[in-house]
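Note that one protein chain of the assembly has been removed; the remaining protein chains are unaltered in position.
Take a look at chain A:
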């Protein structure tokens, strides 16, 4: 087989045929440069999944040994279970799933069938392990959709209902009390001073002489977190959502450092959610259960938004301060806000182009 059509990323060690680079020299993320799309499509016409992607690479002895060593742990386990005369069908299936999951490709580069296959494997794996059935979606970005968000600073009362709803919806780690959203209590007259604001207050709200401002992932159109990822485990989808493939992330936290808005969270320990509190309506790129050592962040509730629903924070807010919608629909409420209210974004000077606007009454 030819390795010209590969769609995964690997170091070019010991291989003769150099690929022509299709990267763009203008460095602009927004929309990308025209003219490459066709080339890329041709490039990935012949696709492979699973361990084909890993094994069907011409490699020299050294890299082959490296590959084998890295996979030895899982491989040995899987092989011993699947070949064992004593283990039952279920544990063989489990081993088979682990094997295939170990060697699957980057979600960004998968075909729809491959996406469905990995989602099916994850659902089955959860079923085998816990006896419970979850539903997991691999729904792609809808055409003619670009998600945007507006936050009314005058309306937010600091109740933090959004934070609670977000934690429950997105199966965030309860032990470390991870939260994607932060509500900053700011003193009137000091402007947007994040250094002097408190995002962990506990008193009756709204407090006299204060206003409230929420931050979360802004789903930048030119996201710095995406540029720094060394393994391309995070990227911007066509509907504008900046997402993470938790199975491809190596946990280097470059993205966390690159984000100027503190939008990203890291799992320092194994995330734990009580079984009865797990939200079983999941998306591969969204609220499926994470593991230790990977990044996560707000996805505008991809499992909800791609189904036409509002994110959990928007639904939970009792004040109507949170507005979500399709930026490409000229009749949407988000467009009306952008066109009729005085809107601004945080640190616009950085050129990150957040799709999260603030406004006041």
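Basically, contacts are C-beta pairs under 8 Å (C-beta built on N, C-alpha and C of every residue); 3 or more make two chains touch, one makes a residue touch a chain; residues count from 1.
Rule of thumb we're sticking to: contacts and distances are computed from a predicted model.
*Asks:* Have a look at "Stage V sporulation protein AC", "Glutamyl-tRNA(Gln) amidotransferase subunit A", "Cytochrome c7-like protein" or "ABC transporter permease" and point out the UniProt protein name belonging to the hidden chain.
*Replies:* "Cytochrome c7-like protein"
*Asks:* Out of A:134, A:256, A:278 or A:327, which is the one that touches the chain we can't see?
*Replies:* Answering carefully, the residue with contact to the hidden chain is A:327.
*Asks:* Consider the whole complex, including the chain that is not shown, and state which of A:105, A:158 or A:271 touches that chain.
*Replies:* Only one of A:105, A:158 or A:271 touches the chain omitted from view, namely A:158.
*Asks:* Which listed residue (A:95, A:109 or A:145) would be found touching the missing chain in the intact complex?
*Replies:* The missing chain is touched by A:145.
*Asks:* Could I get the residues of chain A that touch the absent chain, sorted low to high?
*Replies:* These residues touch the chain not displayed: 24-26, 28, 30-35, 142-146, 148, 150, 152, 155, 157-161, 163-164, 176-177, 179, 199-206, 221, 304-305, 307-310, 314, 317-320, 323-337, 340-341, 353, 355, 359, 361.
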